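Here you go, one structure.
Note that this complex is displayed minus one protein chain, with the remaining chains in position.
Chains: A and B, in written order; residue numbering restarts at 1 for each.
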Amino acid sequence: MEAYILSLVVFGALNVMLALGLNMISGFCGQISLGHAAFYGTGAYAAALLSISGLPFAASLALGALVAGALGLVVGFATLRVREDFLAITTMGVGFLFLGFVRKQEWLGGEFGVAQIPSPLSPLGFAVLAVGGALAMVALSLHLRRSWMGEVFRAVAADEDAASTLGVDTARYKLWAFVLGTACAGFAGGIYAHVTGLIVPDAFDFIQSVTILAMVVVGGIGSTWGVLAGAVLLTLMPELFRFVNDYKLLIYGALLLAVMRWSPSGLAGLAALVRRALRSSPA
Amino acid sequence: MSLLEARDLSVTFGGVHAVRGVDIAVERGELLGLIGPNGAGKTTLVRLLTGAVRADAGTIRFDGHDITRAPAYARARQGLAMTHQLVRPFRDMTLAENVSLAAAHAVTARPLAALLRTGRGAARRRAGELLERLEITEFAGRGAATLPLGVQKRLEMGRAIAIEPRLLLLDEPLAGLNQTEAARLADLIATLNREGLTVVLVEHNLAEVLRIATRLLVMVEGAVLASGAGSEVMRRGDVRAAYLGESRAGTGEGRGARG
Partner (left out) sequence: MFHLELLVVGLIWGAMYAMMALGLTLVYGLLRILHVAHAGVFALGAYAGVLTANATGSLWLAVPAAIGVAAAVGPLIYRFIYAPMLSRPPYVALIASIGLFIAMEDGFRLLFGPYGLPFDYNPWFVTTYSLGGISLNVVQIAMAVSTLVLAGAFGVFIAATRVGVAWRATVSDPQMAQSFGIDPVRVRYLNFAIGSAMAGAAGLLVGLLNNLVEPGMGAVVSYKGLAIIVLGGLGNVPGAVVASLILGVVESFGTVYLAAVLDRDAIAFAVLIAVLLIRPRGLFAPAR
């Protein structure tokens, strides 16, 4: 039972990191990405292989985040010239390309992935690490929003060309968003690899990307607290309602659809509505 | 040496030859009125100069530097600012936030500094002063998308001035304003110019242009037709034929013009 709860805590925290990272790219900076799982996978594979080769756990985690961020930089660079719908499809393509590549690489274990990844921490240790990491990312995310970089991100999301006429090098800012967001995913990937001890390519497929996106939009794209709530909610949902498990994808899909249809700003939007209603009708 | 000098600028969109072989020089300290009928290529010329559109041919020099290949943000940093004819505020930011962002240009030019800094004070103060001068302080906290067109036009101007340019290109800043507002804003433009800012003013409100411009340039069908002192230029037959022939010159009515 305790092990179950600890693993739930770890996965919840990993999802928070993934969702907050994607939110920096898509929510703050307005660059829709449909391939976030590729960076999660990159971090996982990099950290796993480094650990297996004998590097200390902490170094593997850090390098995993770094490698994912570096790939984020490359992908960001490659996608600088494509916008909006083209960007969405291109990032989706990056996800498929990652998967199609990894599956065929013998040195990455092909279809069977990488096994026997060392497990340097106790379940409690992993839970503490993951929650600590998630909290650090909440702090980063809140700071980012308040910083001038966050303000520039908002401008880039609203109107890239207008921002550049004000002297903003929009390309560099977009790259920053990609690097920050994908490094967060890479860090989460490193923890994931060491928690499970086994990684396979299919854990980082398009559905995983969509699941991360679902957390972001259900929570409220652009809102740190909303995204945090979205990630926790979607992690717990299948666990709270056991019967949901068999219908997990049906519910994910329907939820995405329903949120976009009736409340495109997600939980954060609902919370804002409620707050406004409370303020305008003093008890 | 002129502040800005462009030679033989040309650009086509699909089949439309929007700007064809334009030579233009903007002298330090002048307030150059740029007029011409709808579709003459005025907006396109402004966008070519600021880098929003890339020229198919020609060269642009600003303060002695060749900026023909420089991206828009680099030109802005060198001191070229513009306003958009079709307003483009950052829609989910307030008026004050829009102008503050521009006022923080020294910070936003360095992403790492932008990531580390959160203090809004200096930029807010600078933006506040500009809103005061533009007489839109009362709208400071309102979302930019919800503002009346006249205020959004002045938001465009506030943002452009906030980056402390040496040359300000204004694309129909008076359109959408009523007569009193237009006259007051024109006065402000003239004052900014007297304070040392070089201005290119694209405008259909001829009365105001003639009142404040120090020189006039007329474009027709993508080319420069005439240039010189306002009264002289307006006396020329070819200008009257090309321009007055088809338009509502001098009425300064607010048109929802094209970009």
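We take it that contacts are C-beta pairs under 8 Å (C-beta built on N, C-alpha and C of every residue); 3 or more make two chains touch, one makes a residue touch a chain.
Being a predicted model, the structure only gives us computed values, none of them experimental.
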Check: Which residue among A:L49, A:V168 or A:V217 touches the omitted chain?
Finding: A:V217
Next item on the list: Sort through A:A115, A:L249 or A:L273 and give me the one touching the missing partner chain.
Entry: A:L249
Note to self: Just checking the interface: what residues of subunit A touch the absent partner chain?
What the structure shows: 26, 32, 78-79, 81-86, 88-90, 92-94, 96-97, 99-101, 103-104, 206-207, 210, 213-214, 217, 221, 246-250, 252-258, 260-261, 264
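By definition in this document, only the chains that are shown with their structure count from here on.
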Item checked: Distance from subunit B to subunit A - Cα centre to Cα centre, in angstrom -> 41
Next item on the list: Could you please specify the touching residues of subunit A with respect to subunit B in the complex?
Entry: 143-144, 146-149, 151-152, 154-155, 158-159, 161-170, 172-173, 176
Notebook entry, point to check: In the complex of these two chains, what residues of subunit B are touching subunit A?
Noted result: 50-52, 71-74, 76-77, 81-82, 84, 88-93, 97, 100-102, 104-105, 107-109, 111, 113-118, 159-160, 162-163
